[in-house]
Structure formats: structure tokens, C-alpha cells
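Questions regarding the structure given below will be posed in turn.
Heads up, one of the protein chains got dropped from this complex, but the rest are sitting where they should.
To keep things simple, chains are lettered A and B as they appear, and every chain counts its residues starting from 1.
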Amino acid sequence: MRPSRVFVFVFVTALLSGCATPTASVVPVDSAGTSVVIQGSDTEVQMVANLAEAFTADHPEADMSVTGGGSAVGIAALINGVADIANSSRQMTEEEVALAAERDIDVQEFIVARDGLAVVTHPSNPMKELSLEQIGTIYDGTITNWKDVGGPDAPIVLYGRQSTSGTFGFFRDVVVKADYSRDMRQMEGTQAIVDAVVADKNGIGYVGVGYIKDQSANDTPTLNVLLVRSGESEGASPLDREAVLSGKYPIARAIYQYMPSLPAKDSLAHQFLLFEASEAGQALVEESGFYPMTVEDAAQNKVLFDAIQ
Amino acid sequence: MKRHTPDRLFLNLCRLAAFLCVSILLAVLILLIIAGGSVITWSFLTQTWQHQAIESGGIAQAIVGSAIVGIGVVLLSFPLGLGTAIYLTEYSRENIPKRLIELAIRNLAGVPSVVIGLFGLAFFVHGLKFGSSLLAAIATLSIMTLPWIIAASVEALQSVPRKFRDSSFALGATRWQTIHRIVLPAGLQGCLTGAIISMARAMGETAPIIMVGATFYLTGFPHSLSDRFLALPYHTFILATQHAHPQAQSYAAGSALVLMMLTFLLSSVAIGIRYRIRTRKVW
Partner (left out) sequence: MRRFQSRLIDGSMSVVFAFVAVLTVILLLGIFLFLVFNAVRALQTIPLQDILLSANWNPVSYTKPVWGILALALGTLIIVLLSLLVAFPLGLLTAIYLSEIASVRSREILKPLIEMIAGVPSVVLGLLGLLFLAPILANIFQLSNGLNALTASMLVAIVTMPSIASLCEDSLSELPRGLRDASFALGAGRASTIIHVLLPAAKSGIAGAAMLGLGRAIGETMIVLMVAGNSLSVPRSLFDAVRPMTATIAIEIKEAVTGSMHWSALFVIGLILFLLTLGLNIIVDILVRRRIHT
């Protein structure tokens, strides 16, 4: 046959065969078996990876994978059906829960830790304290120079996270209460914010307290952790455990994990959650730079555990 | 003399440009070694990743992940690329389908890696339900390497002298017999160089694998093609931008150095083969 006729024949065959739909699904999410796929918050990723590492030491048959990317990534993965546990440093919104429900996903919430979000500046910056409202107006772009809040005459360089981040969403909803300034440099992860503010004398950033826990122990800190005051109360530091757990520090939050359904009793996911809530797990949580869950958090988790039994 | 000075200036400018290029390459290597050389130890290369104490762990999983991806990509795209090249050099005539295929190949080569990643995400991960996995990553990266392999194979096959084919036909061989007994053996080494270089470049791609399957913490090694995996470029990226350990960036540089060494190794093998072909093959 002449090649050109072959070509036409083949082309048509290929087009037609391309219309056939594939049948088997290659990768069902295996929440009852020996693998747990955890995805989501970058704030949590180090801590959860530490927890997974410790957990696998006791459960060598467990196959865990932990990826960051941001809380929104984890939530999307959950809704898309590709993650067993979504780490999220903010609560899922009603729209997200509804979207999940549309896809037959019954979202379950678990609180694994508490966090204080620190607002940091360069050590050479003389500012020591700011009010919540001031931080909000700085981040929405209304205030652009340090002198407008009592600092030196220098432009403020804003560092924040990307929209994939739960910290991004949480900080915006609780502190900024408006859209961020477009000039804010959206860094890939909390570490990138830390690195940037360490190098930038006019910078300001928000980071989970776990990333700066070494600062108080340092003689020559590389970052300046601002005291934040809200309303009439005096400024509190995120490094102050009492202030964070009691709510005196205004930018405090629970750290969540979401499941697409109630984990099966004694499944790997169930055991992992139990481990996280245990003393050993919570000790690891603190070592990783977070604060342990409060009594109320534990009570909410207990409701979840009871439902599993 | 006045007339020669502007001449000399221009020629020296060109020499300077070439020199700059070489120094950029050297600078990349030297800076990487400075930043990350200290973390390269045997245990770094062979241990699995220890998240809490990154000094005691290593990047074995990332190396293995990258290797599986590289090999998988070549296994998938080499036959397809070689087949296309054979069609183009041995079977097709100068007609519209041939021009169309060549146009498609050139344009495929120009598609940005992130767009290919988008396609891989929509088609392999979600459409074919491969999930975020080694399989999806291999399939996605194969799309990128296909044009490179085709280009290299076409060049290799075209360099096989016409007289080989002519003699074969004169003896009554069919086209396929000529191809698989004469042309392919003669041109295979050249095609393989293309495959090796493509493998090296595929192993260095980051954007597509961010979107289709790479992860940062994994217990052990991937067991099957449907598992997630660690890969050197993604590992470097995360260590550089998102890890809190004070030495994280040195470890990022260390991973990057290992990646570069692998790339250089593969490229040198390819260049070596190409040199051998050029000097030994006398036809």
C-alpha cells in the first residue's frame, strides 16, 4: 500500500481507538489498607512528617507519604479523592465542605495542635509591638511606610504566603479582613518568608511559631518577633504558651486534619490519629514547635474517636 | 594598523562571549560544590530521608525515584520516538503528512513544561485515573522527551549513507529487512545517544512532577508504579524553599549536586558514544 493511504487509514483508526474510554482505575485511594497519603499545609508538613516517621518506627508495615503544598492543596486533594488525610492550618470553609458533600465526601475534622502565628521583622527594625489593626492596614496596603506606625522612614516590604496556604487564608480572614496588597511578595513556604525577612531590613512577614521557636534561645536573634496587642490588652508574644492557649495572643489558631470519611476502626489512619492525640504524639507536636491541643480540642476529637468505635 | 583594530575588537568580543559561556558552566559547578559539597557523604547517598534529623538521613529515595522516572521515560518514549524517526527517514515521502508530522514534533518540543504538566494532570492523573504516581509522571515526562528522541534519531538514521540502503534493495531486500538488518544497526548508537541525553534532561525537570506525583516524605521506597515517589529536583526545590532546618539549603545544594553529577555522567556517556561514532565509523 502506498504510504499516504496507509497514513489516512492509520490516522482514522487511531482517532477512533482514542475514543474508547479506559476502564480500570489504577489507583484507588487506599484508606483501609497499608498506605496513608497525607497532603496539605506547609505549616504542618514538618510536624506531620515527624509524626509519621515516629509512627512508622512502631508500625513498620505502614506506608506513609507526606507532601506539603499548602492547606488549599490538601483540601483540593481531599475533594479530588487523592488524599487520605488533608493537613490544613485553617478550617475548611462551608463552600468547601458543601463541594465535598456533592462528591459524596463526608468531611471529618480532627484537631492535632495549636499554633500562634508570629509577625516578624528584621532585628534592626526598632518596632517592638503593633496592634492587630495596624498589622491589618499594613498588609492590605493602606500603610506603606514604617514611619506611619512609629518606625523609621523606610518602605514596608510585605512577605506572605500564596493562596495555596491555609496560613494565607487564616491571616487574611482574622487580621487583614480585606484582600492583601498586591505588592505583597508571595513566598512558596514559611521557610522562604523567614529567609526573606532575615535578609530584608524593611521586611515584615507572618510565620507559624514553630519556625521561630529558636529565636528566644538565641543571643543574637535573626528575627524580631513582634508583640501583638488587640483592643485594650497589652501586647502578647506568640512564644508565650499561656497567651496562645488562652487566646490572649490574638493570632492563635487550631491546626486541623481532615479525612474524607470516618476512618475504619483500627485502620492505619485511625491508629495514626490515635498516635497523634497520645502523649507521645503531643510531645512530638511540641518538639516540632507547636502547642499541644487544648482540653476543648481533645473533647472534640473524642467525639470523632467515639464515632469510629 | 587602524583597519585591523575594529576587526580585532569584534573577534575578541566573540572570543569573550564563548569564554563567558564556559565560565558560566564552571561557575554553576563550582558554586554548587561550595554550597553543597560538604554534605555529600556515602551515607547521604544511601540512606533514606530522616525528617527530623536531616543530618543522619540521606537522599537515596530521591535518587531511586529519579532513576525509575528516567528509565521509565526512556522505555516508553524511545520505541515510539525511534518508530517515528524510522517512518520519517525510511518510509515517508515529501508530502503533506510528513510536513504535518514534522511540524507537530517541532511544536511539541516548544510547549512549556508547565503546560505539559497541566495536560498530564488533567489526562493521566485525573482522566485515566493513574492518580499522582510514578506512572503519571513517567507518561507526562515522556511527552517532553519524545521530540528530543525523534530529532536525535532522525539525525542518526539520516547519517547512515544512502548506498547501504541502495545495495540492500539491489539485492532484493524489502524495506523492513533493510531497516532492521542494515540501517538500524548502523544508526542505533546515534539513536541511543539521543535517548541518554533525553533521559538526563527528563530527570532534571521539576515543574511537571510537582503537578503529578512527587512528594517530600515517604516511608521506604516506592513499591509499584502507582506509588508516589521522591525525586531529586523536587527534593532540591522543597529543601531550598520550604524546609526549616538551618542547613536545609546546604542539603538542597547537595541534592542539586547529585542531580548535576548524574546529568553530567549521562551526558558524558552520550558525548563519548557520539565521539566514538564520529571517529571510528568509517563509511
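Basically, contacts are C-beta pairs under 8 Å (C-beta built on N, C-alpha and C of every residue); 3 or more make two chains touch, one makes a residue touch a chain.
The model shown is predicted, which means the values in this text are computed figures rather than measured ones.
**Q** For the chain that does not appear here, which of the shown chains does it touch in the whole complex?
**A** Those shown chains that the absent chain touches are A, B.
**Q** One chain isn't shown here. Among B:I71, B:A109, B:I182 or B:I277, which residue touches it?
**A** Selected residue, touching the omitted chain: B:A109.
**Q** Consider the whole complex, including the chain that is not shown, and state which of A:D58, A:D106, A:D183 or A:E296 touches that chain.
**A** Among A:D58, A:D106, A:D183 or A:E296, only A:D183 touches the chain that is not shown.
**Q** Pick from B:W49, B:F130, B:Y217 or B:F237: which residue touches the chain that isn't shown?
**A** If we include the chain that is not displayed, B:F237 is the one touching it.
**Q** In terms of residues, what is the contact footprint of the unshown chain on chain B?
**A** Against the left-out chain, chain B lists 3-4, 6-11, 13-18, 20-22, 24-25, 28, 31-32, 35, 79-80, 83-84, 86-88, 90-92, 97, 100-119, 121-123, 126-127, 143, 146-148, 150-151, 154-155, 174-177, 179, 197, 200-201, 203-207, 210-211, 233, 236-237, 240-241, 249, 252-253, 256, 259-260, 263-264, 267, 271.
**Q** Touching the missing chain, which residues of chain A?
**A** That gives, for chain A, the contact residues 1, 3, 6-7, 9-11, 13-15, 18, 69-70, 72-73, 75-77, 79-80, 99, 157, 162-164, 169, 172-173, 176-179, 181-188, 196, 199-203.
Convention: only the chains that are shown with their structure count from here on.
**Q** Chain A to chain B: how many Å between their CA centres?
**A** 34
**Q** Using the touch definition from the top, list the residues of chain B that touch chain A in their complex.
**A** 50-52, 91-93, 95, 97, 125-126, 128-133, 135, 214-220, 223, 226-228, 238, 241-244, 248
**Q** Mind pulling up the chain A residues that touch chain B in the complex?
**A** 3-4, 7, 22, 25-27, 29, 35, 37, 42, 45-46, 49-50, 52-53, 56, 62-68, 80, 82, 187-192, 194, 210-211
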